[in-house]
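Moving on, here comes chain A:
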Amino acid sequence: MAALSLQTDVNGLQADVRLTRGVLQLGIELSAHPGQIVAVLGPNGSGKTTLLHTLAGLIRLQHGQIHVAGSVWDSPANNVWMAPEQRRTGLVVADHLLFPHLSVIDNVGFGPRARGVPKADARARAGAELDAVGLGDHLEVRPGELSSGQAQRVALARALATDPALLLLDEPLSALDPTTRAQTRADLGVRLRAFGGVTILVTHDPLDALSLADRLVFIEAGRLVQEGTPQEVIARPRDAYVAQVVGLNFLRGQRVGDQQVDVGGTIVVAPDIPTGGSGGSVCVTIPPSAVALYRTRPDGSPRNTWPVTVSDIQLIGQTARVILDGPFILAAEVTAGAVADLRLGVGQELWATVKATEVSVYPA
Partner candidate 1 sequence: MRSVRWARAGLVFPAWVAIAVLLVPLLALLLKADWAGIPAHLANPTVVPALRLSLLTTTSTLVICALIGTPLAWLLARSTHRATPWLRALVTVPLVLPPVVGGVALLMAYGREGVVGRTLLEVAGWSIPFTPVAVVCAEVFVALPFYVLAVEGAMQGLDPRYDGLAATLGASPWRTFRTVVVPMVAPGIASGAALAWARALGEFGATITFAGNFPGRTQTAPLAVYVALESDPQAAIALSLVMLLISVVILGALRGRWLR
Partner candidate 2 sequence: MGRVAAGVAALALALGVAGCSAAGGTPGNGPTRHTVVVLAASSLTESLTAIAKDFEAAHPGTDVQLSFAASSTVVTQVNQGAPADLIALAGTSAAGRLDAKRIVGGSRSVASNTLEIATPPGNPGKVNAITDLSRATLKVVLCVATAPCGEAAAKALSAAGVVAHVVSYENDVKATLAKVQLGEADAAIVYHSDVVSAGGRVRGVQIPASVNQTLDYPLIRLTDDPTTAEFATFLLSDQSRRRLRDNGFQTP
């Protein structure tokens, strides 16, 4: 359980979310100050959406509390619970859920109207928000006539029109096709930077997290497994899932020497391994591009040489991602040309080598 080492601002979010829902046992501490964008990542079923719904007030806490912008939103111990309509939240989901019977401007104005703002003022506010996402000339259009990217931007404008303290985005780009996604991601980034409240962005896509977020939080089975800035996480993933997200091979082992790590019985050689960490436990990462493949055992310098069997090959453009089964599972990245040269096929036996300098080791 990672400790919260961040400066907690009373105007931001401080949440200690603990509840059990079916097989999921959620226990997360999360905080952020105004203006921060926090990305929450995790495999399916890890509790990301449940976490979001708890912050929105659609699910009640069983233990813990939620404080936002100086108010208590949920505190079972003190019998305090604020209904969702009273919280200052904005929610954006993957498939926009715009009200089909209302025009774009009425959709965006729905929140202010619901909170008692007079019609003209609500319209003006909605117009301003739509301008901010670049859809100021689509006011009277029906949601059915918008493209998916436009609809998501309207959904964002709708969520922001109520001036929320907490903006919750649940996989906002996942329903978009790749080209639209890229453009909408860029637009989203611009809008989020200008937003003054706390943003919690739940996503599957590492690119969303790395390009939009100030901080990353990883959840697995309802527990927090790692958090940090994008740079920290990319450099030092502390979990197999996190490493997978940032595209690195990940191993756990024991330090057995200045330059040696014992990974399940196999020795991996690395440059000077720092001491410290709990009882010599270390994390080892190897970029896939550093794994070289040979048909016969090479002689020469690499001291990390292992016999492996090809278990899967994925071709992505000019690159191939080859999954290898050996003393441990490794992913190698080779050119499409190499696949042809080596006549790579599933079940083939090869030798994999990694230069010691490419191995990164740090305390677990």
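As a selection rule, all candidates are chains of the complex that A comes from, given by their letters.
We take it that a contact is a pair of C-beta atoms (placed from the backbone, for glycine too) under 8 Å apart; a residue touches a chain by one contact, two chains touch by 3 or more; residues count from 1.
Values in this document were obtained by computation on a predicted structure and should not be read as measured data.
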Inset, instruction - In this complex, work out which of 1 or 2 touches chain A. - result: 1
Inset, instruction - Sort out for me which residues of chain A touch candidate 1 in the complex. - result: 53, 56-58, 83-87, 89-91, 93, 97, 99-101, 110-111, 114-115, 158-159, 162, 168
